[in-house]
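Working notes, beginning with the structure itself.
All protein chains but one are shown at their positions in the complex.
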Amino acid sequence: MRHHRVLRVVSKFLIPFIMLFGLYVQFHGDFGPGGGFQAGVIFAAAIILYAIVFGLDHAIKVAPPRIVTKFVAIGLILYILVGVASMLLGGEFLNYSVLGSTQQGGQHLGIFLVELGVGITVAATITTIFYYFAGYRGLGDEGKE
Amino acid sequence: MNTILAHYNYWIVILLMMLGFYIVIAQGNLIKKLIGLNLFQTSVFLFYISLAKVSGGTAPIFDDRFNTFSNPLPHVLILTAIVVGVATMAVGLALIVRIRDAYGTIEEDEIDRLDEMP
Partner (left out) sequence: MIIQFVINITLLAFMGAVAIAILKVRNLFAVTMLSGIYSFLAATVFVLLDAVDVAFTEAAVGAGVSTVLMLATLSLIGENREKVSTHTPILPLIVVTITGVALLYGVADMPAFADPEAPANKHVIPRYLEDSKEEIGVPNVVTSILASYRGYDTLGETGVIFTAGVAVMSLLGGTFWRRRRPREEEPSEGGEG
């Protein structure tokens, strides 16, 4: 991709906006279409675009697989922790009303954290899947580039 | 005639479903089978979302200007189903890569032939 100057310049310009849009969709899922899944996919698309245009090695320096694979689990754990926290505070599993001082406040907090967990897991999983597809070297041809 | 016009969405959705189903069972190439499965899934989503539409309604987001909304429950179910579909497709594609490495081909009848040989 060294010779595709237009692609490199335009994607360098666009990738921060894509990530920002992903964050926007994540946190405005309450007021319009959006939510965890869409935001996770958009965020992963930004990283995939970077990997396609600039090479997998540069993308691995930016988002190292060791850390990204940990995030796959962190989102799911966050979701479960919200449920366990509501159990500890007196309600049933995943009953958000007990998380805040009012019922609506608790629900807002619960929905916020749960969507964040879903978004983190989805973004990390799609990035991980892409890394493993793009970095696959085959069983018999190591040393071939 | 009234029945046909009242359900026009569903007829086309069933046609798409059957096209996807045919691709899954009749084509021998593994990647085409997977894409046919994707087609089938998307037409099922269309079916559910057609069930959810309410005439005169709008998207199910509260606003003071509207008071009829489309049925939000199938939207939720299909949201889950779409993401499960992409997860299945990712695992299926990974399996195809490994099958290619093991057998050297991704055509179903050649794989069967290679399996029968001792």
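Residue numbering begins at 1 within each chain, and the chains themselves are lettered A and B in the order written.
Following the convention adopted for this analysis, contacts are C-beta pairs under 8 Å (C-beta built on N, C-alpha and C of every residue); 3 or more make two chains touch, one makes a residue touch a chain.
This is a predicted model, so every value here is computed, not measured.
Asks: Can you list the shown chains that the absent chain is in touch with?
Replies: A, B
Asks: Contacts of chain B with the missing chain: which residues?
Replies: Residues in contact with the chain left out: 3, 6-23, 25-29, 31-32, 35-36, 38-39, 42, 45-46, 49-63, 68-76, 78-80, 82-91, 93-98, 100, 106-107, 110.
Asks: What residues on chain A make contact with the chain left out of this view?
Replies: Missing-chain contacts on chain A: residues 25, 29-35, 37-38, 41-42, 44-45, 48, 57, 60, 65, 69, 72-73, 75-76, 79-80, 83, 94, 96, 103-104, 107-108, 110-111, 114-115, 117-118, 121-122, 124-126, 128-139, 142-143, 145.
Convention: only the chains that are shown with their structure count from here on.
Asks: Please compute the C-alpha centroid of chain A, do the same for chain B, then give the distance between them in whole Å.
Replies: The computed centroid separation for chain A versus chain B comes out at 24 Å.
Asks: Within their complex, state which residues of chain A touch chain B.
Replies: For this pair, the touching residues of chain A are 31-33, 37, 122, 125, 129, 132-133, 136, 138-140.
Asks: Which of the residues in chain B come into contact with chain A in the complex?
Replies: For chain B paired with chain A, touching residues are 59, 61, 79, 82-83, 87, 90, 93-94, 97, 101.
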